[in-house]
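Structure first, commentary second.
Just one protein chain is left out here, and the rest sit where they should.
Then we have chain A:
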Amino acid sequence: MSSVVLYFQVHQPLRIKKYRVFDMGNSHEYFNDEGDSSLNNKKILRKVAAKSYLPANELILKLLKRHKEFKASYSFSGVFLEQIVKYAPEVLESFQKLVKTGKVEILGETYYHSLSFFYSRHEFESQVVLHEKTIKKLFGYTPKVFRNTELAYNNDLAHWADKKYLGILAEGWDSFLGWRSPNFLYKPQGTTKIKLLLKNYKLSDDIAFRFSQKSWPEFPLTAPKFASWVNQINGNGDVVNLFMDYETFGEHQWKEHGIFDFLENMPGEILKHPDNDFVTPTEACKKYPTMDEVDVPYVVTWADTERDLSAWVGNQIQKSAIDYIYSMEREINKTRDARLLDDWRKMQTSDHFYYMCTKWFSDGDVHKYFNPYESPYDAFISYMNAASDLKLRVNEKLNQTHIEHIALQKKWAKSVAVS
């Protein structure tokens, strides 16, 4: 028996507009580019909605109706949900329709698509709770399986999730798996009940990265061919975990190259084999036992050939930016100002740091493709200027609160004296 687990990541960051040093102290809007640039969040969201989210949702709904065994799971970042509520409510509705079928599971993550787990446990937990509340409100659902931003995973994260979730997702990376296969469930080291689902990166990336690559020997990828690869796992594994960005469909891989036709035919082809089916992550956890214990003392992610955090915090500008933003935590919390807190958290979204990545920058590869800024340095400059402005606002607010506090004290002293 081989169960295919589909998980799609749905996320759009709030990109920081070109924010110059001269804007500091004058404008406190960091995410509202309304021009023609690649930093106009609303424009990008609407574009991706038209090219990817809406047609993909329509197709998935059709597939859910066509094949009773077909299932899928999604993880939505809070910043994504916020944007569709505001700019594309029809996208929200179409996702709600999918969830209503009862065959679609939603995973838990941090609201702000952040790497907060590695910087502040307290902040991380607040963001997970916030995300949970949002999912409950919009979909009437409480996540039972967790996936961290960029699939960033280590033992500590599994320990944390053990108390709360049935399962957790990670990259099926050879460095810790060794000879073991990603096509089984595992028990994270030192945990009691949580189960680990590992991405089959070969098959996932065949779709997500290689689908339109003419230089790939397997090009063109067809649904029967893909199904035959899945069938090969039958008997050698319990699950085939296909994890990818949802934007794969229509945005990263184009309709013109046949990605939607592939998606439409893939479930039927897989289900032709009587021993294959589709399950959600929760069902996988309930259905299959763990094979072995895995020990991941270091952070593993789903990015680049290194599969570590170096795409986000690999160089000095990335490190200094992320350190700067987390160094504000105490003061931010002291202000008790919802707007400041929200701006601060939106600046934690991992994409901001990804845009500052200098790995392979001069070779113009995937990092350049995904970068809306002219260069990693432009990304850093706008980020730091905005973060510095935020810091000024925090200081101002704290001074003000301090002054108000003193005024209140004086007033109180006076009233006591009078009485």
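Please note the rule applied: a residue touches a chain if its C-beta (ideal position, glycine included) is under 8 Å from a C-beta of that chain, and two chains touch if they have at least 3 such contacts; residues count from 1.
The rule we apply is simple: contacts and distances are computed from a predicted model.
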Inquiry  = I want to check something: the complex is missing a chain, and I'd like its UniProt protein name from "Glycosyltransferase", "sn-glycerol-3-phosphate transport system permease protein UgpE", "Fe-S cluster assembly protein SufB" or "Urease accessory protein UreG".
reply    = "Glycosyltransferase"
Note = Answer key for A:Glu90, A:Asp275 or A:Glu374 versus the chain not shown reads A:Glu374
Remark   = Per the whole complex, from A:Ser27, A:Thr101, A:Asn234 or A:Ser320 the residue touching the absent chain is A:Ser320
Residue in contact with the excluded chain [from A:Met1, A:Val21, A:Val85 or A:Leu408] = A:Val21
Remark   = Missing-chain contact among A:Ser181, A:Thr358 or A:Thr401 belongs to A:Thr358
Ask   = Mind pulling the chain A residues that touch the left-out chain?
value = 20-22, 315-317, 319-321, 358, 361-362, 374-377, 380-381, 384-385, 388
